[in-house]
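After the structure tokens below, expect a handful of questions from me.
Missing here is one protein chain; the remaining ones are kept as they sit in the complex.
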Amino acid sequence: MAQVWAVPGGHVPFGGTGGEPQFTSFDQLCVLNTTDSEAEVLLHFYYEDTEPVGPYRFAVGARRIRHVRVNDLIDPEAVRLDRPYGCVLSSPVPVVVQFLRQDTRLPGTVALTGTMAHPVG
Amino acid sequence: MAQVWAVPGGHVPFGGTGGEPQFTSFDQLCVLNTTDSEAEVLLHFYYEDTEPVGPYRFAVGARRIRHVRVNDLIDPEAVRLDRPYGCVLSSPVPVVVQFLRQDTRLPGTVALTGTMAHPVG
Amino acid sequence: MAQVWAVPGGHVPFGGTGGEPQFTSFDQLCVLNTTDSEAEVLLHFYYEDTEPVGPYRFAVGARRIRHVRVNDLIDPEAVRLDRPYGCVLSSPVPVVVQFLRQDTRLPGTVALTGTMAHPVG
Partner (left out) sequence: MAQVWAVPGGHVPFGGTGGEPQFTSFDQLCVLNTTDSEAEVLLHFYYEDTEPVGPYRFAVGARRIRHVRVNDLIDPEAVRLDRPYGCVLSSPVPVVVQFLRQDTRLPGTVALTGTMAHPVG
């Protein structure tokens, strides 16, 4: 477990086919909090051509998970589709973070990829 | 190797197409036990909106592997399809754990994704 | 880098479609040896229902990579298709190991999944 996790390879696919929300294209961060304290996590997004944006905030309850679609993050600003990004998640308690992408840009197809995020500290 | 492993991003796809069992949609936990002792492993599932459920139990023999489909876990309760979850696996001896998802929701297609689980301790 | 790496979730898909060898279904182990010594690596395969089989042997030259399809391993015995396995790779020098699966069981489709192997020691 760690309190800071990094994902360098973010990129929400542009466009999707099939029914929403189950066949939407998305990037997703999956957070597991096994502790007995609620975790108010902070996210910062890094880009190729501008200063980082954040913090984005969401809570993961004690003994709970939370799967957050990056597409749904809008405060302080929406994460644009088809724009390469990386992100760093910080938590006040140790958590585990996994990254998942679903790509349905092509009709009748689903592509998936993912990896555990990298524990920074 | 480690005795505790975590997977934050579980989600058994809802629905599958093609023949069973080879083309069913599933999430899978793959456990490798290279030790000379049988490992009775314990699984706890974490959810977004309720307390954790477990332990689920299964054995991995000495010098054996075991690939368990999450869909097949029914005791103490079935893991519902299309419900986000995370899980923690605990073993009395050091093991290695890998996570795999097969998604066949769309006719004539297979999507795969996976990652090594995160070693917690 | 490490001298021992583990992959718990092996399973060569049964059957493939499309031209060989580029569209065959396979599991693959990718080894990077950045040292100045040739690495004669040893592989042991673990199964659900029988004792481990090995060693399989192959060499990775100094400052070389080697991508080995599990389907191609035949000595001391062929690794059967559609049979769950795990494997442990041991090297006399530090290397890095990645696992990849290509699944072309369904006509006109390719599914890929992979992960870094787990460094054991």
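Lettered A, B and C in written order, each chain numbered from 1.
Quick note on the criterion: a contact is a pair of C-beta atoms (placed from the backbone, for glycine too) under 8 Å apart; a residue touches a chain by one contact, two chains touch by 3 or more.
Please read all numbers here as calculations on a predicted model, not as lab measurements.
Only one residue in the set A:A62, A:A78 or A:L106 touches the chain that does not appear here, and it is A:L106.
Contact between chain C and the unshown chain involves residues 1, 18, 22-23, 28, 30-34, 63-67, 95-100, 108-116, 119. Seen from chain A, the chain kept out of the figure touches residues 6-9, 11, 14, 46-49, 51-52, 82, 84-86, 88, 101, 103, 105-109, 111-118, 120.
Methods note: only the chains that are shown with their structure count from here on.
Between the CA-based centres of chain A and chain C the separation comes to 30 Å, rounded to the whole angstrom.
Centre-to-centre separation of chain B and chain C, using mean CA positions: 22 Å. In chain B, the residues touching two or more other chains are 108-109, 111-116.
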